[in-house]
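Omission of a single protein chain aside, the complex is shown with its protein chains in their original locations.
Per-chain numbering from 1; labels A, B and C assigned in written order.
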Amino acid sequence: MPDKLTDTIEELVKANRILAHEGVLDAFGHVSVRHPSDPGRYLMSRSRSPQLVEPGDILEYTLDSAPVKPPTARLYSERVIHGCIYQARSDVMAVCHHHAPAVMPFCVAGKPIVPVFHFGATMGASHTVFWDQHDEFGNTNLLVVKPEEGQSLARALGQHSVILMKRHGATVAGHGLRDVVARSIYLCQNAEYQLRAHMLGSPIPLHPGEIKPAGEANLNPPVVGRAWEYWSMRLEAAGAWPPTRSAKAARSKRTEPARAKTRPRTSSKAKRRR
Amino acid sequence: MPDKLTDTIEELVKANRILAHEGVLDAFGHVSVRHPSDPGRYLMSRSRSPQLVEPGDILEYTLDSAPVKPPTARLYSERVIHGCIYQARSDVMAVCHHHAPAVMPFCVAGKPIVPVFHFGATMGASHTVFWDQHDEFGNTNLLVVKPEEGQSLARALGQHSVILMKRHGATVAGHGLRDVVARSIYLCQNAEYQLRAHMLGSPIPLHPGEIKPAGEANLNPPVVGRAWEYWSMRLEAAGAWPPTRSAKAARSKRTEPARAKTRPRTSSKAKRRR
Amino acid sequence: MPDKLTDTIEELVKANRILAHEGVLDAFGHVSVRHPSDPGRYLMSRSRSPQLVEPGDILEYTLDSAPVKPPTARLYSERVIHGCIYQARSDVMAVCHHHAPAVMPFCVAGKPIVPVFHFGATMGASHTVFWDQHDEFGNTNLLVVKPEEGQSLARALGQHSVILMKRHGATVAGHGLRDVVARSIYLCQNAEYQLRAHMLGSPIPLHPGEIKPAGEANLNPPVVGRAWEYWSMRLEAAGAWPPTRSAKAARSKRTEPARAKTRPRTSSKAKRRR
Partner (left out) sequence: MPDKLTDTIEELVKANRILAHEGVLDAFGHVSVRHPSDPGRYLMSRSRSPQLVEPGDILEYTLDSAPVKPPTARLYSERVIHGCIYQARSDVMAVCHHHAPAVMPFCVAGKPIVPVFHFGATMGASHTVFWDQHDEFGNTNLLVVKPEEGQSLARALGQHSVILMKRHGATVAGHGLRDVVARSIYLCQNAEYQLRAHMLGSPIPLHPGEIKPAGEANLNPPVVGRAWEYWSMRLEAAGAWPPTRSAKAARSKRTEPARAKTRPRTSSKAKRRR
């Protein structure tokens, strides 16, 4: 089914750019989706900043995080985060690993994020769980690159949808790309409101019985669809969608003849490099 | 009077976009206005993110929040917030329900917002009142969708113009669209300054006798008009006004023939979906 | 000397727009300059949001804050702030009154701003002074509109260059337009760093003997000139300078014939209103 795959790749490219534009991802972090027709594979970009990802950057990986075709570019070093979660959780269809500024203070202070408003309930639990790479692996560079590191993280995630990684970032799992994008963005909003409520006194979390209904209501496809239309509009307004447009614009800038003529400012080597 | 209705719809579309652009509304939240010639009806968009609302999205509702014409699109689920306030308060001509980031910490910490500067006095009281859906309705998804939920909220609002909804957001009532836009934006500014003053020591609110004159001075039509021109300019500068321009721009991007020729990147199904 | 006046008006328009673009002024607040050839007069815009001010909006006032020519538009109600300071301080050549978000927490908490970094020394003193309108005038709408209110504020300012107005905002005086723009922007930066240092522990202000040399070094014309070039570049990049360009762009949007043809969406009344 090539159409289904093409659609999934386009949605993954858009998810990359929305997450970057909404402040979840920056130069680093990544988002993946399980292959739409082969549950033993997943799709993710080559090593590239998410806001720059184009359809041609998307590669297929086995659940051992090996590229299906011999790679011609660098790969994300932390792809075991994705593969190990897909292996451990057949219900997970998409994964996002990030270092969002709103979430980092909690990863640094070791304080759990708790749902403090109805959209925050999409984390699906009364608090986030933690993983500390140092507990099991001692002094590392904090990157999750070995299979055993990915497996340890997946075990700590268990049946949760969000895990905070101490001194590092967060990983969010979802039932689909839009689900994981929505959960990641709402987690950031929740974290921000929780921190600021803490400054006013103390945040009062949702009643335990409110979390499930509020979480489900806000992950309902038409509700996520309304948010998706909003995030897409913002991406278009910023000139970051569709991806080919920016690529074309960037290219036309680079070859603009008028400029090259009036000010030949770089060596031939510099031109080649760009 | 068709002209009056057309003007009101245009002002409502602009109010949607200003509130979104100034950070009061995001993918969610909504603003309504009482029908200019029939006080038994109100106008509000179909379910859509406010910054995307166009004139053709505006629908008429009875005060029971039923659409006057059979709807062909999804409706906001929380429209009883609007209908129940119009029923309870004949002086209210416009209503905005939102989850503004500046206000959320107060909804989460359960601390009232108090007027701390002259524009904050437009809330018209010495402190905001609170409503907690759980008190009367137990565990819900926190959305205000049943008539009895809307009525309970309207009762708690009483004669106030602002109510904070715990773990959820805020609802603001006003004597007209510009009034409710101004009150909503100034409430956010006031909340932000109050929180930051709290970090410095403790915020000192307005003297009780200052609230009424300062509130009235800043809701004076020429004063609100000056702010309205400013918010409109910002909306135009961001390319978000007039609404038809953005629609046209968006359409031209989608059908740009040069791009379609050089890179046919989506299946016919994907094209249909967009 | 018409040239000198034209230049001063252009610089005043730019000062309005820079102060708005850098976050000192928003829909409200205003900046004025003493008349370049008549010290008994000052120049300030008609009542309009500073980022929208154009050369044709600038009016001449006597030091009693009466317009020299019969006004055809609304005037700022708080112009006595400017007139009374020019009357009391022959060394003051420019005045800015604002409610900058960075400064407001200090006006609300009643805590003085103290110079905490070298640019903050441009306030020229070891701490800001305060004025509380309620002390002398009781319950008001907090606007400074009567001559006696302006005179009281000018007395409290004394020989300082900055005064914080409780529950209201700040007023900054300078030896010229660029001086008052620089002082206003650096005051905001200083306030922000002071508040955040307070969150870390306690801010340590400049040594008393550092304030004068650091303040003078940073108000040196070439140093302010370098900042002015930076603020101007940012204004141009945002499309907000030169003023005629935006006006022209705005006008062309309003009369774009293609759009009017394909969607005649407003009544003749609405068109007239715009």
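The rule is short, and it goes like this: contacts are C-beta pairs under 8 Å (C-beta built on N, C-alpha and C of every residue); 3 or more make two chains touch, one makes a residue touch a chain.
Bear in mind the structure is a predicted one, so any value in this text is a computation, not a measurement.
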item: Left-out chain, listing which of the shown chains it touches; value: A, C
item: Candidates C:M123, C:A214 or C:A240 - the one touching the absent chain; value: C:A214
item: Residues of chain A in contact with the chain not shown; value: 26-28, 47-49, 51-52, 74, 99, 101, 104-111, 134, 138-143, 166-169, 195, 198-199, 238-240, 246, 250, 253, 256, 259, 262-263, 265-267, 269-270, 273
item: Chain not shown, touching residues in chain C; value: 2-3, 6-7, 10, 55, 116-119, 121, 189, 192-194, 196-207, 209-210, 213-214, 216-218, 222, 226-227, 229-231, 233, 236-237, 242, 244-245, 248
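As a working rule, only the chains that are shown with their structure count from here on.
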item: Most central chain, Cα average position; value: B
item: Centre-to-centre distance between chain C and chain A (centres being mean Cα positions), rounded to whole Å; value: 43
item: Of all residues in chain B, the ones touching two or more other chains; value: 198-199
